[in-house]
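The structure appears below as structure tokens.
With one protein chain held back, the other chains of the complex are shown just where they sit.
Note that the chains take the letters A, B, C, D and E in the order they are written out, and that residue 1 is the start of every chain.
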Amino acid sequence: MTLALTIGVLVFGAVFLMLQRGLVRIILGFVMLGHAVNLMLMSAGGVFRRAQPLIGYNPADVVSDPLPQAFVLTAIVIAFSITVYMLTLAATGSDDDTEDLS
Amino acid sequence: MVLLILLLVLAAAVIGTPLADRALGRHAGWLFAGVLLALAGVVLALAPSVLADGHTPGFTLPWMPQIGVGLSLRMDGVGWLFTLLITGVGGLIMAYSTRYFPPGRRLGFYLLMTLFAFAMTGLVLADDVVLLYVFWELTTLTSFYLIGLSGPGASRPAIRTFLITALGGLALLTAVVLMVLRVGTTRLSEILADPVWSQDPAFATTIALLVAAAAFTKSAQFPFHYWLPDAMAASTPVSAYLHAAAMVKAGIYLLMRFTPAFSDLAVWNAALITVGLITAVVGAVFALQQHDLKLLAAYSTVSQLGLLVAVIGVGKEAALIAATVHTLAHALFKSALFMVVGVIDHQAETRDLRELGGLARRMPVSAGVTALAALSMAGVPPLLGFVTKENIFKGLLEAPGPMWVGPSAATAAVLASVFTFAYSFRFAYGTFWGTPRGSTDVHEAGPGFLAGPAVAGVAGLVLGPAVPVLNRLGERGAADTTGTYYPAGLSLWHGFSVDLFMSLAAIGFGALLIRWTASGERMAGRTLFPVNGPTVFEFLHEGLVGLGRRVGDLTRSDSPTRHLVMPVLVLTAMAGVAAGAGIEVPDQYGGTTHPLDWPLVVLATVAVVGAVMTGSRMACLVMVGVAGFTTALWLFLLGAYDVALTQLVVEILTVVVAALVLRRLPRRFHRAPRSRTVLTALIAAAAGVSAALGTYFLTGRRDISGPGQYFLDHSEEDTGGTNVVNTILVDYRALDTLGELIVLGVSGLIIIAVLNSSGLLPSHGSRWVVVSRRSAAYDADDNTLIMRAISHVLLPLLVVWSVYLTVRGHTDVGGGFVGGLVAGAGFALVYLAAPSASVARIKLAYPKIIGAGILVAISSGALGYVDGSFVKPLHTGVSLPWGGSFHLTTALIFEAGVYLAVVGVVLTALNQLGLEESRPGDSTLGLMAPTPDQPPTNAPEEGSGDHPEDPLGTVPNGGTR
Amino acid sequence: MSIIDIALAAVVVSMIIATYRVLRGPSGADRGSGSDMVFYGFVALVAILGIRLGTALLVDIVVVCTLVGFLAAISLARLTAGGKR
Amino acid sequence: MTPTQIAGDVLILAGALAFLVGAIGLLRLPDLYSRLNGVTISGAFGPALILIGLLVQQPSVGNALKVGLALVIQLATSAVGGSAMARAGYLTGAPQAEETRFDDLVVELDEQAGKEHPGYSRPDT
Amino acid sequence: MSAALLPLMVAVPLSAAGLLALAGLPPWLNRVLLLAPSAGTLVASTVLLWITRDGTVLSHNVALWPDGIAVPFLVDAFSALMLWTTSLLVLVCAAFAIAVGDDRTSYFCPLVLVLSAGVAGALMTGDLFNMFVFIEVMLLPAYGLLAMLGSPRRLRSGRVYVTLNLLTSTVFLAGVALVYGAAGTVNLGRLAGAAADSSMVAVGMGVVLLALSVKSAVVPVHGWLARTYPSTSPAVTALFSGLHTKIAIYAIYRLYAVVFDGDSTYLWIGVVVFGATMVVGVLAAVGEETTRSILVFHLISQIGYILLGVALFTELGLTAGIFYLVHHMIVKASLFLSTGAIEKAHGTGALDRLGGIAAREPLLAIAFMVAALSLAGIPPFSGFVAKLALVAAAFQAGEWVVAVVAVAVSLVTLMSMLKIWGGVFWGVAPEEADRPVHGPHTEAGSTPVLVRPEVPAAMLAPCVVLAATTSGIGLGAAVLLDLGSTAAANLLDTSTYVEAVLG
Partner (left out) sequence: MRAKNVLNRILGILWMPVYLAYDLLTGSLRVGWEILTPGSRISPAFVEVPLRCRSDFEISMLANLVSLTPGSLTVAARQDPATVWVYSMYTESHGSTLRYVHGMEDRLLRATRLEGAPPRPQDLERGERGQRR
């Protein structure tokens, strides 16, 4: 439940930031959303087993599912790549404001 | 087979047009006239077999067998008549065209005319509904271009015509689809013979209405009639062919073709008779109102088509005999009249009746031809038109339904004929007799020009007395449409009968009308309705365009927020629906909550609340960083150390890069009105609740997954690695990792590319932040010395540590990504510690590092083919000199590639975003530019073919111009 | 609740206080100092969690944390001064 | 619990409390510069105690090396970070506490123009 | 062709991209390295089409790990068809880009190569997470291409494009998480029918499909596409329209067939949504005033048509949808390129600033019109067969309303095509069409030259190739219908596919 709660809180913050003016806040919102989804992937692997999947360190029955961890690692790096690019976009143009001029 | 040859000859004519045009110019028309008339001869030769013996030649070739569509052709009596008209009248018009146009090449015209002839022939011969539809649309299409060919003024009329007829086409398409689905074949003859039409009246009614709608648009029936006069923007040969003889007859053909299915359907009878007669009357009245001869002829066509539609609607044998022969008569007199209009227009340089008159003396042949055609149109004996029109009256008298229907219908037809008589008179008299007006310097046209109209006009005269030769045709037409043989008994004189009196009434009242209206002049120029068709069309068109603009306005925003909110709402709604519907979920597997989790929930909440509340960019960045670190701690708690480590480093690098960007922007965020904030918070709350509920109910409800257990059990044996996550990354799912590496590398490349194209905002320090210059703390060289000293110590430490993490990744916490990120952090440190931006730049060719990383990773993947598959890791144990052995795997090379790419990207971000400012095409990349010999800027290229005035600055070297 | 848990709570409370400073400012450098504090808090948390979870692996991570946390501090300082080196 | 464990726990608790003190300083101290001194407690003293506590609880050569390394790096970086932040604050005119007695930084370059510096608050008496 | 070679369709373009980033090669070599891998994929996918035409599914466990563990690469008729079409488009669009000089901008060539590699990977993978990765591989270059080429508005568009796609990718990932959470696997073979059996999986897959729907710009989440595609360079728009939304559509087809097993419970949602997409897209198109924005809204409208096939989920519906998909990719690219050529040559795509081009450039006009008529479903071009089959499928499935909508929308489609035709190809060009053209390097003071712009042959050729292809598909519809129905059969009965995944 704690993890679900954390995810909910993060999603709230992420969506709130995403819906603001200015690309920077949108980007930061996405960074947060990325965290939430990564935790969701971890949660999908199950949160009962919590020992690190290093062979020989822990008893087999408490070792956590390594597959979601690999997914999350991949996802983190992909999200990072896009974040850095979006930050570049925020630094081009005339401002990072994203509202329509009218 | 003969049908296929017919079509193939026409197709060959189409394909041959460019050649003919090049060789003969406008005289190519003679060639095509020859071809068409020869084909008409072939058709005539088929008459004994088709008309007398009732043979129906056919042909079939598969086209789209999956949906049963074939290239099926069939010629019965109706098809024979229309084929004859298309080829015969077409031939005359082709000949006429050679004189109509000024000398020169006429590729477009001849191409489209032959294509039209091809399409029309295909249409009337098709025995496959889909094929029929194809040719139907092809006639629409060619007509569109033929009208548009007449220049800029014709473009709107062409478009209006196209859209109206296409509307009908869609009705036909719908009918076709429904019929095919219902009957299970695309063969037209089989469909028409199917019992479904009598068994399922609802279905029959639907199809009947759709087919009628298609025919009404094509044959210019009220209220779609207006396109036909509108299309008079086209050149005269086009009008003569399409708008008199052929295309408008496609609708008539369609109605006749489908009569077997619908003739007993009250809706069909009522719709056709009503619409047809309204059109006949209205068209005739309109015709009398025209000054322009061509428009007069056009409205006349509308009216005549109305009569045909109405009489087909009767659905009885006599009516269809009348329809068959009147179709022929109309084609003859109307094409003659249209061609004559062209002649008059040419010779007198006007076709306005107010400027014409008394030309008979100077243009006697034209006058004669016109008189013949007009008399036939007016239904005056002994011309063919008289006989056919009388048959129409007779046919209409048999209209099904209550007693009064037949007489009323016939009366309406007589009324139309009264006006017909009047405008026919006006046409001929007003032009050639009457008061001489306009230019007197008018001469008779040459024989080539007059041949076409003369033949058509004289044919009407000859066929009048010789009308019994058409008996076979009429009977066959009736038999093909009603299924029963009925003696036609056509003759110029067949005693006193009701229809003879009706003819006489039409002529008599017509004469009176001429008198009352002074040859129609008193009616001319008046309008019957307050609006005309094109206006209504354009009004609707504009309305649709305006509606479209408003629909487009809904999303016309460059604000990401506007576009982001919709998916979020949809997703939230979906969660709501799922929650509302209720989903069966198993119980949670084990406990999902641990006391140590709570501090993290608190931290996450604090971070989110802070990020949401603050107006400071920096504070928001820090708060998001806090959320990221909290996430990393979560990962620790969940046993994902590799991931947590990566998360930590990524988070820090994000902060570093974001800080480089934020210095270019105002310190505080843009403000938003309170209402927006509240709304946003509500949406965000809904999304948050959805995410939390989704996670709570849909995860954590099973034991470890099958693949997860497999990895734990086998990774050491399979790969020699004990860090299971790492073995998944570089061994089991190296493909994911390769993709991830590519994504990372490409992000570096696109950062460079975008900045080369657009440039950065200036570094806004001076604008947003006041920095005191009056202190010892100002000088950067001095004040960075502490950091530099530290970075000199830390950099080697970080690099060594990063290599250590990379190498040990397979067995312990670490890996190429974390390693690369740590090394990247080291470079970031050096960058940040440097005393000035120019010194700070790390002069490594970072795009090349990225490229090298990609190549190294893929090469190691390709090595896998040695063992049978891409990215299959190869293993070997290297025994060390001091005993023991080192487990060597190609996965390590893969890791090296990953490491390189990560370092390259971090360097890219730092160097590119760290610039004070950049302009588009800033050549800071020097040697790294992808195509160094082609400067990205606008600088002129040495030795290239580009001229300074080059309007296409973008054409590359050697561009063809 | 063990001693370690109390320590953990103390660090978390400290971090929340530091967060207040980040949000409150008033100067950019104040926000920066607050954020430094938060990051130190994370280092401390990782270390304490290492003890609490009884794993030595986290020490490695502490090293990385301290190394990279520094970057954030300098970046934010630079940002505070509007990019001035 | 063994004595080393107790000692370790105590060290860790002490470190955490020191941390807390630094944090409270962030609230209570009057200006950026004094607050940064509070941060030093949390950045150097607190972590040092915690890390040593960790070592005491899990003593090994490897851990000693790693903890030593972590300690050195933490001390060095927190010091540099503090300095950098102080300088950034000074450059952008972070306000100084009432009690500030004098400011040699400004005097250094230009005595007369000192007042124009937004951060200048050197008392006259 | 050994199935083990399938990953090469990803690896080869990626290697070329890596090489281009690594070494500063001469321009001609850049171009060769850009075109050769696509040509290779075209050839390879032709072979694959031949192999899979009878319903065969080629499969390979990448790195030879056991079933359910390895990432599987598969090709059946559907994916082979998509591979063929996408590689053709990459080839043609790249040729056009070279003709207009897009390839001279930084990293254009490697980015296009990576894009095509991502597309190939996404088409072949049989693993949900791997699909996410390849979609990202496809998207990253797109982010750059969109923002580095085209009008000054491209940066703002670039922001919309990135944020939208990032959101959907993240949502996709969340969906993958939920699926994994419920089913414990992301392997499509193991997930076969899972959503039909378990509502937990259905929700997860629903999230995935929603993300894909946003990516394919379905109403009401379509606005982003309309705002972003027109602002980049024409070649890139053509490339995106042919590849990006289409991969999402492909994935929707594939995933719905495999994981939902075509569950009819949810089909009505698709019918409603896709019907609305047709209508909204076409209405908006008719309201636009520049060539590309009209075409872009059409793109949205046509996406409704294509997806209707999967919402019907009958054999005819799927066949029609797949046929429509392939037809649309080609035709749309052709239209973007032919109007793009005009845009490049005349410096504008505004209808009121162009005119009379048909008379001066008849070949270009024909190429445009063929594609435009095909788009509107006028026979004998491929669009007609597509529309016919789809409408028939809709009627057959008893979806009368949407069938009539599909028919009606095609008239409005024709209307907006004629709007372009009337505004650009017919009529008269306004005075400024002959406006003095300053070369980019004109020295101040030199007299501007009056130039009547003309589309060079190098730009014309790609448009003509694609227009010829659509005519060919229309006249030789049997071939594509055959392949489409094989593909549809594979979707209806996924057992072959699933067996191939699981070995």
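Following the convention adopted for this analysis, a contact is a pair of C-beta atoms (placed from the backbone, for glycine too) under 8 Å apart; a residue touches a chain by one contact, two chains touch by 3 or more.
None of these values were measured; they are calculated from a predicted model.
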Touch partners, limited to displayed chains, of the chain removed from view: B, D
Hidden-chain contact residue, picked from the options B:Ala23, B:Ala38, B:Leu785 or B:Val800: B:Leu785
Candidates B:Thr165, B:Ser303, B:Ser715 or B:Ser775 - the one touching the absent chain: B:Ser775
Contact residue for the chain not shown (choose from D:Ala16, D:Leu36, D:Ile50 or D:Leu69): D:Leu36
Chain not shown, touching residues in subunit D: 18, 21-22, 24-25, 28-31, 33-34, 36-38, 40-41, 44-45, 48, 75-76, 78-80, 82-83, 86-87, 90, 96-97, 99-105, 107-108, 122-123
Sites on subunit B contacted by the missing partner chain, in the whole complex: 775-777, 779, 781-783, 785-786, 788-790
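Keep this in mind: only the chains that are shown with their structure count from here on.
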Chain located farthest away, centre of subunit D as origin (C-alpha): B
Length of the line joining the C-alpha centres of subunit A and subunit C, rounded to whole Å: 20
Touching two or more other chains - residues of subunit E: 129, 133, 136, 140, 143-144, 147, 155-156, 158-159, 163, 167, 174, 177-178, 180-181
For subunit A, residues that touch 2 or more chains besides their own: 18, 23, 26, 40, 43-45, 52, 54, 67-68, 71, 74, 78, 81-82, 85, 89, 92-93, 98
Subunit D contact footprint on subunit C (complex, rising order): 2-4, 6-8, 10-11, 13-15, 17-18, 20-21, 26-30, 32-34, 36-37, 40-41, 43-44, 47-48, 50-51, 56, 59-60, 62-63, 66-67, 69-70, 73-74, 76-78, 80-82, 84
Subunit D contact footprint on subunit B (complex, rising order): 769-772, 774-778, 783, 786-787, 790, 793-794, 797
Residues on subunit E engaged by subunit A in the complex (per definition of touch): 129, 133, 136, 140, 143-144, 147, 155-156, 158-159, 162-163, 166-167, 169-170, 173-174, 176-178, 180-181
